[in-house]
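After the structure tokens below, expect a handful of questions from me.
As you look at this complex, bear in mind that one protein chain is not there, while each of the others sits in place.
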Amino acid sequence: MRHFIDFSDLTLEEWAALYRKFDDILRHPAGYRERARGHVLGALFYEPSTRTSFSFQVAMHRLGGSVFAMSEPGSTSVAKGESLKDTIIMCSGYADIIVLRHPCEGAALAASLYARTPVINAGDGGHMHPTQTLTDLATITRLRGGIDGLNVGFCGDLKHGRTVHSLIRALSRFPGVSFYLISPRALAIPGYLRAFLHARGQRYVEVTGLDATMSQLDVLYMTRIQRERFPDPLEYERHRGVYILTASKMRAARPDMLVMHPLPRVDEIHPDVDGDPRAVYFEQARLGMYIRMALLLDLLSEPDRTPPDVAYRGGARLCANPHCITAREPHLPPLKKEGCCAYCDAWLP
Amino acid sequence: MRHFIDFSDLTLEEWAALYRKFDDILRHPAGYRERARGHVLGALFYEPSTRTSFSFQVAMHRLGGSVFAMSEPGSTSVAKGESLKDTIIMCSGYADIIVLRHPCEGAALAASLYARTPVINAGDGGHMHPTQTLTDLATITRLRGGIDGLNVGFCGDLKHGRTVHSLIRALSRFPGVSFYLISPRALAIPGYLRAFLHARGQRYVEVTGLDATMSQLDVLYMTRIQRERFPDPLEYERHRGVYILTASKMRAARPDMLVMHPLPRVDEIHPDVDGDPRAVYFEQARLGMYIRMALLLDLLSEPDRTPPDVAYRGGARLCANPHCITAREPHLPPLKKEGCCAYCDAWLP
Partner (left out) sequence: MRHFIDFSDLTLEEWAALYRKFDDILRHPAGYRERARGHVLGALFYEPSTRTSFSFQVAMHRLGGSVFAMSEPGSTSVAKGESLKDTIIMCSGYADIIVLRHPCEGAALAASLYARTPVINAGDGGHMHPTQTLTDLATITRLRGGIDGLNVGFCGDLKHGRTVHSLIRALSRFPGVSFYLISPRALAIPGYLRAFLHARGQRYVEVTGLDATMSQLDVLYMTRIQRERFPDPLEYERHRGVYILTASKMRAARPDMLVMHPLPRVDEIHPDVDGDPRAVYFEQARLGMYIRMALLLDLLSEPDRTPPDVAYRGGARLCANPHCITAREPHLPPLKKEGCCAYCDAWLP
């Protein structure tokens, strides 16, 4: 692995090796304190993200490396109109590894074309957030002993939100996982994901209530419902209570169920749940730092190289998705992958 | 000591031990260069503060540790509505020690309830700023050989300003200190502090002019008078010259008097004083870094632990202070201390 753009870049064997590294770091953190000594991480956050940014920064520090961070694109060359390409070439000349968060879909893949160093995708618009997926898988594996055969519920807004979509796709690669998709009808999973589950013969149910399925679940993954996502605000008010987890609802859950959440939460998990030992969302955030340590180490062990020259090709872009990085960076080569835009995965016209 | 929330948390013996550590660091800085190697400081500044933030960051660097800093709550999860509790649990999962500056009174105590790591109060609204107090005491002790029996003048706005109030309370614990409280009547010390000095039988005088008392002082602690604090702007213009320290006024001072200031200054100390060897405010800022090194080392030596579970308790808050952290974080447990709110020290109704 040279870059980490999407979880699907990893084979399950590579994932297992990454998990073993993560597990070893948790057992012997002192043995890793100097492993990235002399290495520099460039954290390029074109959008703010405390949790992900801090998590990567501390991961690098705990390996003995150092960090430079761009967190305010407003006060940088970017504000002067510099292209992503130029910023990435410059920063990868200073750094040994780049972590990129960007509002455009496909930005991390675009960056990887030009970088002299490995690139990690820390979120590209609504497209992917694969280190959250690593965090989620590592948390489940550590706290439940494995992923195979689990009943995993997702509750809240399942229509929007790359976190849920990425995790569903990743979990579907493990044998025997069943999904319980709990949401208002208006915020159910998108059609393409339903088609994906069908095509794989994956076991799943879609329901509108949390209470009835609670007792079936090994993992309950909560997400936020934003009022503004509802077509009708009155309907939001009618429904929201259904999707708020409380200590009282937890009584129906199994004694070893995990409650997870990508954080930050607002009010979708009541604070009276926090003291419950099954509420593992804070531990999940903490474990995210360790899986990122494992990922950094893995990529830093790649030999240095100059990127292959990406020949300039003018002409019209292929992709019609306005959020795709190719809409903002017209000089990107027009890359396809199985009938889709290779950057943002949108169907090509 | 597990957390450092207020100077009154320290016994005078603990203060003396901290000072000895500070003194040893100043003598042998090279011996401390690797003492916090592998440790991470989380600097959470909900309000900007260059001096305090830089001072802590460099203190940690000079011990060989590393830092992650939140200085722009606008660009973080906090802006998405995350509670202080959640932010603290998350960040203390990444860090080994937390430094918190927050606009609400009692925020540091609240944070200490949830943190997995030691918490240092770097200022909680108008309530406390105890590491400034440590800085002030360390400066006086180092440059005057001790605190006992000194005549300490405070000049400027003594009504507002946690720096002055905290320092007066701290100094009153040392034997024989006399206070000269120099301010316009409208900006004299608050009634509760006068009552405190009376109750302790502390020697103090309140005067409106600086010149007449100058020759009595061992320490002159200057503070800023903000125009907007005056009920009448004309009165401000009439008075301000009285409270500006100049080289000319310094002629009446003792040859070993210290001029101190928490910085930043605006115009309350004229630049013609800066070259005077008695002007120690810049040295005071520098020494603040070393006392913070001593404090960090002391707290980092605490064994790790999980915080005791703070059971969720719903219901009305006790405290009526609108600046209290309990006004912003309704799920905090309602804690009392001697008839006062344990967070902000306001009298309970």
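Each chain carries a letter (A and B) given by its place in the written order, and its residues are counted from 1.
Just so we're on the same page, contacts are C-beta pairs under 8 Å (C-beta built on N, C-alpha and C of every residue); 3 or more make two chains touch, one makes a residue touch a chain.
Because the structure is a prediction, the values reported are computed rather than measured.
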(message) Using the document's definition of touch, tell me which of B:R33, B:R238 or B:K337 contacts the absent chain.
(response) B:R33
(request) Touching the absent chain in the whole complex: find that residue among A:D9, A:E82 or A:D267. (result) A:E82
(request) With the missing chain put back, which residues of chain A would touch it? List them for me. (result) 37-38, 40, 42, 66, 68, 70, 72, 75-83, 85-87, 89-91, 93-95, 309-312, 314, 331
(message) Touching residues of chain B against the unshown chain: what are they?
(response) 30, 33, 48, 50-51, 54-55, 57-58, 61-62, 64, 66, 71-72, 247, 263-266, 271-272, 274-275, 282-283, 285-286, 289
